[in-house]
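Below: the structure, in structure tokens.
One protein chain omitted, others in place.
When the chains are written out, they are named A, B and C in that same order, and each has its own residue count from 1.
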Amino acid sequence: MIETSASITVPFYDVDSMEIAWHGNYAKYLEIARCELLDKIGYNYLQMRESGYIWPIIDMRIRYIKSTRFGQKVCVNAKITEWENRLKIDYLITDKETGERLTKAHTIQVAVTLSTGEMCFVSPTVLTDKLSHLEEKG
Amino acid sequence: MIETSASITVPFYDVDSMEIAWHGNYAKYLEIARCELLDKIGYNYLQMRESGYIWPIIDMRIRYIKSTRFGQKVCVNAKITEWENRLKIDYLITDKETGERLTKAHTIQVAVTLSTGEMCFVSPTVLTDKLSHLEEKG
Amino acid sequence: MIETSASITVPFYDVDSMEIAWHGNYAKYLEIARCELLDKIGYNYLQMRESGYIWPIIDMRIRYIKSTRFGQKVCVNAKITEWENRLKIDYLITDKETGERLTKAHTIQVAVTLSTGEMCFVSPTVLTDKLSHLEEKG
Partner (left out) sequence: MIETSASITVPFYDVDSMEIAWHGNYAKYLEIARCELLDKIGYNYLQMRESGYIWPIIDMRIRYIKSTRFGQKVCVNAKITEWENRLKIDYLITDKETGERLTKAHTIQVAVTLSTGEMCFVSPTVLTDKLSHLEEKG
């Protein structure tokens, strides 16, 4: 399984007047975990661009089970669940102390060839080779 | 139909190093349209709290069809598509000049009683009365 | 006088748990007014880059006189007060209804030649020509 877990402390500036993290800020928490995951496989934003592709998000869904407060420590687990035609990452945010499930989410990215701007309907081998290799080892 | 359309110019600070609005910023665009819609029915954040409820977002999904650039003018159409048990709003973001479809999204909110913290499985009458009334007129 | 005034409604997502706009969000309000001002003189971010320069902010100061609430309508007045060696813009944020002074600020930008990365100690003529021309007219 290709996955990672990022630790985040909810900062004061993310909390709204209901004293909970504003729902839109979770896109940042997902990105922190996603970047750690992509670093782990050696294919983060800079490597993507060097390989001739960008990978825009085309779909993001977040289900909020329980809210979070200023200073709360959470874990953002991210794992790759699809990669052959598009890169799908599933997320689970839990409370660091209690393990309680707080948020479930996913993002879907597709490769776009930088030189032409065209979307790829099959993921480029620069990604799939890395992931097949990791799967075999795993 | 209970709907509204908000005008937004993509600001410089929302644009990332791929020179497009960062995907997480769309939660703000949806909220601007949602607040205009809730103002229209007289039940925005302040009225919600006065009525004894908060309405946290429990589900947000955004599908990105085409990216947006710094300075681009877009329309965010928001319409209420469910309200009896929960408040579901559907969004369509289009280019202001060409009308091209850029983003589709939805958010789902549920009422939570402020005094007890309990989630309501049926929307409180303070919302449904306003909406039934508007539907009859519309 | 080369100045402009931008209208802003404090959005829900900018408000913190003290129910006032979080102080760091004012950098966005200044930028909205600054971009309107730079559009007015025909030298906004895109024209800057086309002219071979970027203009990073090297100094920002904000003095908060009175806080702002969700939904409050404010005016952000921006005016150019120095431009020969660097671009200094002074800002005054006031309540739209009462005219009460809420915030004073300034930003200072300097030209950096894109091709060399070198800072310019005199503002390039592409800016000073535009401003001298406007001053003569004004």
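FYI, a residue touches a chain if its C-beta (ideal position, glycine included) is under 8 Å from a C-beta of that chain, and two chains touch if they have at least 3 such contacts.
Fair warning: this is a prediction, and the values are worked out from it, not measured in the lab.
When the omitted chain is restored, the residue from B:29, B:53 or B:70 that touches it is B:70. In the complete complex, the hidden chain is touched by one of C:2, C:41, C:62 or C:75, namely C:62. Among C:2, C:41 or C:54, only C:54 touches the chain left out of the display. Panel shows subunit C; residues 17-18, 20, 23-24, 27-28, 31, 45, 54, 56-65, 67 of it touch the chain omitted from the view. For subunit A, the residues touching the absent chain in the complete assembly are 11-13, 27-28, 31-32, 35, 44-46, 70-71. If you put the missing chain back, the residues of subunit B touching it would be 12-13, 15-17, 19, 22, 24, 70.
Simple rule for what comes next: only the chains that are shown with their structure count from here on.
When C-beta pairs in contact are tallied for each pair of chains, A-B comes out on top. Residues touching across the subunit A-subunit B interface largely coincide between the two copies, over half of the numbers being common to both. The centroid of the Cα atoms in subunit A and the matching centroid in subunit C are 34 Å apart.
For this pair, subunit A with subunit B, the centres built from the Cα atoms lie 24 Å apart. Chain contacts: subunit B has residues 27-28, 31, 45 touching two or more partner chains.
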